[in-house]
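Here the structure comes first, spelled out in structure tokens, and everything after it is commentary.
Only one protein chain is missing; all other protein chains are in place.
Chains here go by letter, A and B, matching the order in which they are written, and residues are numbered from 1 within each.
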Amino acid sequence: MSRATSIPQPAGADQPPNEAEAQSPSVRIIDARTAIDELIFAEDPWYALPLERQRELSDALIRQALREHLERCPSYRDYYARSGAAEPGAVALADIPLVSTRVFKFADLRSVEAHEVERWYRSSGTSGQPSRVPRDRASLERMVGSVHGSVGLLADWDEDEVAVINLGPGREHVEDVWFQYVMSLIEALYRSESRVPRDEAALDEIIGLAQSLLDDYEHLIVVGPPFHVLDLCEHMQRRGVELQAGEGATILTAGGWKRFGGRAIPKQEFRAVVARQFGLRGEGQVRDVFNQVELNTVLFECEAHEKHVPPWVHVAARDPETLQPVPEGEEGMLSYLDASCSAYPCFIVTEDVGVVRRGRCACGREGTRVDVLRRLESRAAKGCALKMGQIHANG
Amino acid sequence: MPTDEKAKSKLPSAVSTEESVLRLEDGRQIVIWHSRPQSEEPVRGTVLLAPGFCARMYSLAAMAAYLCANGFAVYRYDPLDHRGPSSGELADFTMTTGRYSMDQVLDWLARERGVESLGVIATSLSARIAYRVASERDNVAYLVTAVGVTHLRATLERVFGVDHMASPPEQLPETVVFEERHHIRTLGFATDAHELGWNPAETTRAELDRASVPIVAFIARDDDWVLESEVEEALDLANHPERRMCKLEGSGHNLAKNPRIAQAMLRELTGAVMALETGGEWLRAGLPPSFPAIEREPTFEMLTAQVIAERRRSVR
């Protein structure tokens, strides 16, 4: 049931939940509002807000999150103090000290009490030390909120009309791998079937499932890592199957754009193959989403294939030496200040290289977009010197 | 290396829920879910949850989980002519069908489960029905409502933008569309509402004047469909120390939209039910200044597991 949207007031409105103040004995006021939740769970989508308003919200929400983490996370507080950064109210967003995502491989970062941690989630990947990141209930709910709030970038679906095929393990099998966990949560939103396309028989079953769900539901979403989607398409090709989904399907990819053996998948070619094999009306129905275990917000692609960044996340591409933001449109190391995370200070600089753009997108919406281009790869790793934790050396 | 607080633990299992089917004499059936606490401790009390118009039983999963976690046996049902698995189509729903369904379930609980006295928690439109039921039946020990409708006609006018109840029957559109998707036949609903006095605020007030059960009513301060003043008027708090209003700042009619507010509301609601369950005459003299803190809170993972389990049950 809907109501008019209240634009959240970022500063000042926050009060700890459950703190009620009685007007009279028979009336209790329950004020659990927080600016961040009012934005994430607002009735009107954040991407409809004008750019200037997004910027104001971003600034206020991130400062608020900064204050909270400085109060609750001693290791971040110490780091902040050593860095000599200005007070949270005065520091420029670009100067907020960043935690390298690799720190999560060997340090325990937590801004909530141990008993408030729902679980420690880890990065996927088979080699090297995984990152481990704690999340509490609020962080998880906001992550789900970031998905819910961005699904509108795809289409306006009623939950009953949609069925999902998740090309990954179902909830019973996901354990603590963040990527799989997030994918499995789709079942809380839509009717879902999870299948790992591990062999021919499984691929055949998925094709059959897709066909029957296309018949039974108005819309089918197939979601999975790009290489699994490609496996599926190639299998359909071998079997001579071309689905006729028309407008009735969306193919959503998430995860790395490399196949086994490190071969990169060209995105445009990928979209064409997928659109042909599923019989989609257009390549706009093939979309990508981005997330990593250290980031709490899931970023969705619009129809122009740009990943829009909600205002509670500040993204910047940074110079590889100074870590200062580079001019808009230039390549840099991607960093995120994500105010939606209460469990740990999500002020991170990553090993991804990408480009940040602001202003009006080709889709017509205003806001910030990020293009994640590739993973940082140290050329030094190719000599005969051993870098610990080194995994791949290219020829 | 981070410590493994919960990493190694298995997925917490959802509250265990069983389904029962109440077969009526005319062949129709009402589907009832019964959720129980996982613990071995004796049940603290029994409550019946009535879903809002068009909402399904699993939309009350979180509320059921909070109540179960704190020792309550929780029953939910899907009314006749509603959206869920019970007989009939949503398009044919009337207030009296809703009333009939609630009565049938309460009778069934007394007959089949020996529940002589229980609390009723009703949301939105079903709250209007619950107010009448509570004023007429004596096995409802207390009533909790959430964004409960007290002035049906006014609420419907706000929902549809038109006061259809003012139209003569022949001028009514055949159907109206609720939430852009659900077609509701108007004639039966309107006729029933007129004839059985569901429409005006005055009948609600009159019914509540007769009711003697403690009532806790949650309202949302940004609710466009149910106004704070209407609920205040109906409850007549000045003359009823056994009643209380809890006003949720920052929420609209959909209380589940913002999980921070939903969490605060569920904590308060569970605390209220814990207080109300202790029962006794003393409650009629006035509710305690504040409700007790809840004893256990379900985790995100428990709530998600339950929603998914119940969704699976509903879909398949």
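Definition applied: contacts are C-beta pairs under 8 Å (C-beta built on N, C-alpha and C of every residue); 3 or more make two chains touch, one makes a residue touch a chain.
In the analysis below, contacts and distances are computed from a predicted model.
For the omitted chain of this complex, the UniProt record lists the protein as "Acyl-CoA reductase", which is one of "ABC transporter permease", "Acyl-CoA reductase", "Tryptophan halogenase" or "Dipeptide transport ATP-binding protein DppD". Taking every chain of the complex into account, the omitted one touches A.
Contact with the omitted chain, checked across A:I96, A:L167 or A:V349, is made by A:V349. On the side of subunit A, the interface with the absent chain consists of residues 75, 78-79, 82-83, 97-100, 102-103, 106-107, 129, 261, 320-323, 331, 333, 349, 351, 353, 376-395, using the contact rule stated above.
The criterion applied here is as follows: only the chains that are shown with their structure count from here on.
Taken in their complex, subunit B has these residues touching subunit A: 1-7, 11, 52, 124, 159, 179, 181, 222-225, 237-238, 240-241, 243-250, 252-254, 257-261, 263-265, 267-268, 286-287, 289-290, 299-301, 304-305, 307-308, 311-312, 315. For subunit A in complex with subunit B, the touching residues are 1-4, 6, 13, 17-18, 20, 22, 24-34, 37-38, 41, 43, 106, 108, 110, 114-115, 117-120, 132, 134, 137-138, 140-141, 145, 158, 171-172, 176, 185, 187-188, 191.
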